[in-house]
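Structure below; questions to follow.
Of the protein chains in this complex, all but one are displayed in their positions.
== subunit A ==
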Amino acid sequence: MLDLAYTEPKPKVISGAKGDWELVIGMEVHAQVASKAKLFSGASTEFGAEPNSNVSFVDAAMPGMLPVINEFCVEQAVRTGLGIKAAINLYSAFDRKNYFYPDLPQGYQISQLYHPIVGEGEILVDMEPGVARNVRVERIHLEQDAGKSVHDMDPNMSFVDLNRTGVALMEIVSMPDIRGPEEAAAYLTKMRQILRYLGTCDGNMQNGNMRADVNVSVCPAGQYEKYRETGDFSHLGTRCELKNMNSMRFIQAAIDYEARRQIAILEDGGTIDQETRLYDADKNETRSMRSKEEAQDYRYFPCPDLLPLVIEQSWVDEIKASLPELPDAKKARFVTEFGMTEYDASVLTADVRDAAYFEEVAQGRDGKQAANWVINELFGRLNKAELTIKDSPISADQLGGILDLIAKDEISGKIGKDLFEIVWNEGGDPAKIVEERGMKQVTDTGAIETAVDQIIADNPAQVEKAKQNPKLAGWFVGQVMKATGGKANPKAVNEIVAKKLQD
């Protein structure tokens, strides 16, 4: 793969009353595996179902029920690991994380604390063309999701739905390499992009399909570099964890608020308590989440219901061989193969389906022109209609057909845009539409000359003026275009008008 060269972005600096502070951020992304059934049961993972209908006795933790792992979920974790160039652990094991909550019927979450399935990897986080940061990923482990509690249906009761209980999550844990709110959002965007390319997670943040816990700390300039040199976390500030963030906008606001809160405490001579905090979007503030008297104690231990997960290297190799071209490689290829800018390549590769659509249009055609039409006309029109590429009324084949007509000089670019609107609204074969509606460009100079002669004959006064001021020739060109319904080849019209006015 071709690598594009990058420089690292500057860390976000917040000026306090007593000096400058830098942000250090690590993220735990919970990505729901795109499986049909749950991690340890055969119940459906379908979103939005009737409450408690997608629940097996395993999920409800009925006595004597035993978990059996879903092979597809294991495969997706491996696939995701390979997608971020991570080490795959052929031996991994499951542990119980114990805590009490009404939406956790087992009283524990099955997770992988001691032996995760995926080890260290990395993600290149793009900020702008030529600026990106390599963020290290510490690990990915498989775990169960909890159920959903609804607190606003009754003043005195909470309502619990176990449909999500036991759904497979990949927890993707980054190192504290993210250096600002924008970078945090960019990291999540890139993660989502990679997961969607791989097809291992739908990445739908609104459905809670992808959520993040964000660890934020602050430190004076220079401390982070010391940490990177030594690997010693004591060079960094004490962190707080912002739980369950699922909006790019709120993540940035929450990090910014939290960093400023910590700076105010530190500059006041105080210390930061390591704790879990919740972001309140209405008030734009973070608050301590857990009561302090009882510190969390998860009492992890190996899950006695599950044998260690041992997988074969040959299976990992097979999965590796089936990986698609990933965003970084695709972007680099678009730049070199089609000669487009890095910015355009980023836009076209942002979503795997957009990229596939573009490649279909560009196949055997001028790539730069195809990029222009897909980005400016199609994406512009889709945005306006609030549609995604999958619901585009114009197929790649149809758009390609329009480009062919322009390339063959059968229609002008301007008529091409009209044709685009017609195909968008009515569908159909572009070539046929052009034929049937007589939209073909008139390149026959005889026909154009006739039209020019007619307009000259009808407007003697204008002719006199134009002879003194050649700039007025434009008016004749406009009249000819109007008379031919915009179908005359503009270049031919210009030439003929100029020539006739000189006669």
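Just so it is clear, a contact is a pair of C-beta atoms (placed from the backbone, for glycine too) under 8 Å apart; a residue touches a chain by one contact, two chains touch by 3 or more; residues count from 1.
Quick note on the criterion: contacts and distances are computed from a predicted model.
> From the list "Aspartyl/glutamyl-tRNA(Asn/Gln) amidotransferase subunit C", "Fe-S cluster assembly protein SufB", "Peptide ABC transporter substrate-binding protein" or "Protein-methionine-sulfoxide reductase catalytic subunit MsrP", give the UniProt name belonging to the chain omitted from this structure.
Matching "Aspartyl/glutamyl-tRNA(Asn/Gln) amidotransferase subunit C", "Fe-S cluster assembly protein SufB", "Peptide ABC transporter substrate-binding protein" or "Protein-methionine-sulfoxide reductase catalytic subunit MsrP" to the record, the invisible chain is "Aspartyl/glutamyl-tRNA(Asn/Gln) amidotransferase subunit C".
> Pick from A:L23, A:A43, A:A146 or A:V347: which residue touches the chain that isn't shown?
Reading the full complex, the residue touching the unseen chain is A:A43.
> Please pick, from A:Y6, A:F47 or A:F72, the residue that touches the omitted chain in the full complex.
Final answer for the missing-chain contact: A:F72.
> Where the complex has a chain not shown, which of A:P102, A:G130 or A:G380 is the residue touching it?
A:P102
> Could you please point out the subunit A residues that touch the chain left off the display?
With respect to the unshown chain, the touching residues of subunit A are 35-37, 41-44, 50-58, 60, 68-74, 93, 98, 100-102, 107, 149-151, 153-162, 289-291, 294, 297, 299, 306-310.
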